[in-house]
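Take this structure, written in structure tokens, and hold onto it; I'll ask about it next.
The other protein chains are all here in position, but one chain of the complex has been omitted.
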Amino acid sequence: MISHHYRRAMLPIATLGIAGMVLSGCASGSGGTGGPGDAGDPDGIVTIYGTIADTEAELLEESWADWESENGIDIQYEASKEFEAQISIRAQGGNAPDLAIFPQPGLLADLASRDYIQPAPAGVQANVDEFWSADWAAYATTGDTLYGAPLMASVKGFVWYSPADFADWGVEVPETWDELLALTQTIADKTGTAPWCAGFGSDAATGWPGTDWVEDLVLREAGPETYDKWVSHEIPFSDPAIVSAFDSLGEILLNPEYVNAGFGDVKSINSTPFGDPARALGDGTCALHHQASFFDGFIQDPKNGNATVGPDADIWAFVTPSVEAGGNAVTGGGEIVGAFSNDEETIAVQEYLSSAEWANSRVKLGGVISANNGLDPASASSPILQQAITILQDPDTTFRFDASDLMPGVVGAGSFWTGMVDWINGKSTEDVLSTIDASWPSE
Amino acid sequence: MSAFLAWISTLPALAQIPLVLAAFFAVIALLIFFLEIAPRSGRKFTIIRAAACVLIPGLVFLALGSVLWAAAAATLFGALFFYLDYRSRQGAGYLFQLVGFLSPAIFLLAIGLIYPTIQTTIQAFMNSRGTRFVGLENFIWIFTQDTGIRTVLNTFVWVLIVPAVSTIFGLAYAVFIDKSRGEKFFKVLVFMPMAISFVGASIIWRFVYAVRPAGQEQIGLLNQVVVWLGGEPVSWLSNSPWNTFFLIVVLIWIQTGFAMVILSAAIKGVPAEQLEAAELDGTNAWQRFVNVTVPGIRSSLVVVLTTISIASLKVFDIVRTMTAGANETSVIANEMYSQWQGFEVGRSAAFAVVLFLMVLPIVIYNARQIKKQREIR
Partner (left out) sequence: MTATVPAKLPLGKKDRKQLARGEKLGASTRTKKRLTSRGATIAALVIAVLWTTPTFGLFISSIRPPEQILRNGWWTIFQNPGFTLNNYTEVLAAGNSTLNLAGAFINSIAITIPATIFPLVLASLAAYAFAWIKFPGRNWMFIGVFALQIVPLQMALVPLLSLFSRGLSIGDIEVFASLNASNAYSQVWIAHTIFALPLAIFLLHNFVSEIPSELIEAARVDGAGHGQIFFRIVLPLTMPAIASFAIFQFLWVWNDLLVALVFADGQVAPMTKLLAEITGSRGQDWNLLTAGAFISILVPLIVFFALQRYFVRGLLAGSTKG
């Protein structure tokens, strides 16, 4: 009976097995060393894939419209919220776009190390040398090869506040971290409510605003060298420097007296969408909020109450202070343009996007900035963006890219995010950090 | 085929539908025509078969654009028809028919699902770049860290609860509304969640579970109910282990419609004579349900339970969009995706293999059902 069944089972299983082996044995492997080899046709069309969607995508397309007609190249831009997953599916599946705008240098490095990305052509290399600082160039470099040029930038770690309220309470913008804590206590005493509001909610990316906080504190407390080691996992998350940053952050975010203005207790941070504090800032229920330069768009959104942003307006911002007065370290983010094709049209577009000409063309349209040194700060559309450009172009500024965007995806876009959520929910710092360490890629 | 598909893609969208369907049905009709005539004897059929030996390789050439395959097809069909012609005198030839019925589906499954399965299984024992055999390392990694174990346990919880509860609700509802006035309307109400996309469903439940601090106006219905009853608002999705149950509710909400539609159809197939006879015997409604209806729809119940079990094992979107796996709510499919996205192909594949293993009991149960069913016949 058994042998009978066995024999009957063998025929189809063997057939399927052979079919599978044949298929798996001959799937075309990609790669080689030093880039993917030639790809792309000069067909008058260059496809670009990125995360930038909706109105900002329209501005992006507007920014290169003139250049397109002058050069006879049609740039087709496609956006996806699932960019991070899609770009690796497409790269591996052989259906990659000509260019991709990576918001995470870590993802670019991952793809580059798997030989999917073309090394930057000479023209791009020259533009990067001319217009970008060494720090920025390093974020587009893997091994010793430059794989692209930065595109836009944002400065993170602004603390948003109301200048009028500060004047009422008789408080000043703090110069040091301790002063910030003292200021928090003062506001709490004067108003009798929590001064800070925070929101980590962002669907599948819930927790990312928390990583920005941690990065700011690591950079300011432990310095840029430790920050770089942390990013490359030369020191683990359980290192005292990182523990200390979490502890400092806990003095604000885990303190029920200090959070979460307008939204509830400490745990409500996780369930508050990251855009919602804009409304609390605008209507005055929240005194202090930590978020990147893009937040002015949220504050000025009519849905959130039409508050104005500027040094003398309803809401303004200061950079998260350092441990010592006069610190000049900031974290920030941005995009890197990587190429999957190397036909001449793709190269032309890539060069154009790395030029000061494009940076000025895009920044003039409003809403964003670039770290391109050829950028005129006056082109920026708002006071906060002008300040951000000034910070980026200041030679004394120590700039570090958002650590979670540099780390491997499983950590930087995975366990670090969920770790922040768990931490807010009351999991001990030690447990959170060891869980993140355990998730670090195997090799 | 490439050429045909390339040509068709240049047409307006709506014109493509009838054309591609016509082409598809023509191919299927041709296939079935040959299935019919393949084993028949007679000169007419021999001529058709001979023509087919020329036509089919020609079609293969058009479809695949490869001379080699056309030649292979010519050899194969020539040999096959010759063999069948010979065998048909003894009334055989079913093998050809079998191939005709099965091969389109099996071919597509082989390229689209079987090959990835084999590839994934191999990858589960390799490192993340697929360059080195690492044995069970990836599996050890899953089962030696809290989140990995929690993920597997959560998946068990999903697959234990969702199929049972959805089927019970779906069956109860189907029975209750059976033959009632407005049955169609009632069906639509429970069916609606199935028709809503996962994006829509996640927004709906975000509204239901939304929490605002005590004292403020609630915008989440569930917390509003709690407040009306005099309780404190609860953050439903942050407190483990109950948060997993609140996510499970979402899938139950969706899958009950599936259970209801299939089971309602099955209930209508239960012979009325049997129910009437049972009624004449003086049994009450519950006894009739247990003794007549349930045995009558047994095979449909197995199908529904199996399908929902597999859907719960693979649950991804709900967890991804509502918690992204934070607060210990992660499930295997979510971890698999996260690891894969982070280029940890080995670990991701190991999660997939754990998923394959978890479905085995369901497969074995169904295998035994099918065998039993065949024996009855």
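Note that the chains take the letters A and B in the order they are written out, and that residue 1 is the start of every chain.
Everything below uses one rule, namely that a contact is a pair of C-beta atoms (placed from the backbone, for glycine too) under 8 Å apart; a residue touches a chain by one contact, two chains touch by 3 or more.
For clarity, every value in this text was computed on a predicted model and none was experimentally measured.
Only one of B:Ala26, B:Ala79, B:Ile111 or B:Leu136 touches the chain withheld from this view, namely B:Ile111.
Where subunit A meets the missing chain, the touching residues are 7-13, 16, 22-23, 25-28, 51-58, 61, 76-82, 85-86, 89-90, 92-95, 202-203, 273-276, 279, 294, 298, 301, 303-304.
Residues touching the missing chain, restricted to subunit B, are 2, 5-6, 8-9, 13-14, 16-17, 20-21, 24-25, 28, 32-33, 35-36, 39-40, 64-66, 68-69, 94-95, 97-98, 101-102, 104-106, 108-109, 111-117, 119-120, 169, 172-173, 175-181, 184, 186-200, 203-205, 207-208, 217-221, 224, 253, 256-258, 261-262, 264-266, 268-272, 274, 285, 292, 295-300, 303, 306-307, 310, 313-314, 316, 333, 336-337, 340, 349, 352, 355-356, 359, 363, 366-367, 370-371, 373-374, 376-377 (touch as defined at the top).
Everything below uses one rule, namely that only the chains that are shown with their structure count from here on.
Subunit A meets subunit B in the complex at residues 16, 19-21, 23-24, 27, 84-85, 88, 110, 114, 203-207, 263-265, 267-268, 270-271, 408-411, 413-415, 417-418, 421-422, 425, 435, 438-439, 441-443. Chain contact summary for the complex, subunit B toward subunit A: residues 110-111, 114-115, 117-119, 122, 127-129, 137-138, 141, 145-147, 210-214, 216, 235, 237-238, 320-321, 323-328, 330, 337-339, 341-344, 346-347.
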